[in-house]
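Mind looking over this structure? Questions follow.
Heads up, one of the protein chains got dropped from this complex, but the rest are sitting where they should.
Right after this comes subunit A.
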Amino acid sequence: MTQEAYREMWENLNLDIAAHDGLLGVLGKFYGDIYMSQKGRLQGMEYLDFVLSEVHGLRIKELQDAKAQGRKIIGTFCVFVPEELALAVDAVQVGLCAGADAGKEAAETLVPRNTCALIKSFIGFKLARLCPYTESCDLIVGETTCDGKKKAYEAFSEHAPMYVMEVPQTKTESARALWKAEVLRYMARLEELTGRKVTAEKLAEAIKTVNARRRALQRLNRLRAAVPAPISGRDVLLINQVSFYDDPIRFTASINTLCDQLEERITAGEGVAPKDAPRVMLSGCPMAVPNWKLPYVIESSGAVIVGEESCIGTRNTRDLTDESGQTLEEMIDALCERYMKIDCACFTPNAERLDNVETMAKDLKVDGVIQYALMFCQPYAHEGIKVEKRLTAGGVPSMSLETDYSMEDIEQLKTRVEAFLETVK
């Protein structure tokens, strides 16, 4: 379908059509430069190219069709919001736009200037009427994973149907009790919104659906670890990003097909980068579409990214929900247990993240770790210091970078990344 065909839909969503056209133009060019220019891409990536080209088109049409059938659309910003519950009430859960410099000036009327780019971006997208996902939502679910976000949601709730889950900051027994209470409160809200009940049968099915997607992504992560790396880190990042808004069943099937192709490629000894290309792991803040700047800088400097220790990466896929629960209560407990394993930097203490980062770096046989923090993201900037100490002690070279979505520091980033690669090889 052409963009023209979607115009009416976008108008109905009250998007700023002219600004939105501009955004799609920039996104398309950016995608072309960063993705289509790669050599030796897998056929399976065509699916992702298609999904990305239709990111504001066909997928939004699907959401509108789902709405017409009475299904509700739930928007989220964080891996803490349990998708299983949304699926169990036949709702559709999608990640929202938060990865580009859009509507920054407008956002700065609601949140302070020294707020991380991700928060400014989701607010900017809303105020500038640029995100068809946000505009399609019946409910937007926030979470208290940092001060910036929790305060931003207060301001955002004046502009969108906002619901906030309280994510605890420790992993004590009382924190787990709080989290369970929050999961139940959220479940009740979903039931009220949709008029449907979460049953054991529906939740069991939802748990299987989401686990299947996690398994496909785990498989992808195992395969990409081969030497030479069979797929670029940029492509895997894109896959992780797409996992937040594509239909989970279709997505899982497509990724498994892609993994089959990866296996063939590994058997044939083919890679996207030379065997001796430096292997880099990215660690830290999430990267929402189209935040591809740093991965692009790293891979165009001759390295290959073989792992993302991030919410848009292994933090979202490492742990499965136990599928053995029989009753609704058992399943809810299993869900709570699974989500409390997330090693988000919002937790104190958060020693398991240090272990996970170190284990991952060693398992993937990386030559170095590049820690990525969004400017003004306190939790990851703090942990960056600890992670660096741990990695240094373990003999793994690492470097920390702080940046945002702008392009003004790209030459500086290139110099730092290239210099880092020079030191590890």
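What we mean here is this: a contact is a pair of C-beta atoms (placed from the backbone, for glycine too) under 8 Å apart; a residue touches a chain by one contact, two chains touch by 3 or more; residues count from 1.
To be clear about the criterion, contacts and distances are computed from a predicted model.
As stated in its UniProt record, the chain not included in the shown complex is "CoA-substrate-specific enzyme activase", which appears among "Peptidoglycan glycosyltransferase", "CoA-substrate-specific enzyme activase", "VWA domain containing CoxE-like protein" or "ABC transporter permease". Touching the chain that is not shown, out of A:Glu4, A:Glu158, A:Glu173 or A:Glu408: A:Glu408 (per the contact rule at the top). When you scan A:Glu105, A:Glu154, A:Glu201 or A:Glu422 for touch with the missing chain, the hit is A:Glu422. In the full complex, subunit A contacts the hidden chain through residues 402, 408-409, 411-412, 415-416, 418-420, 422-423.
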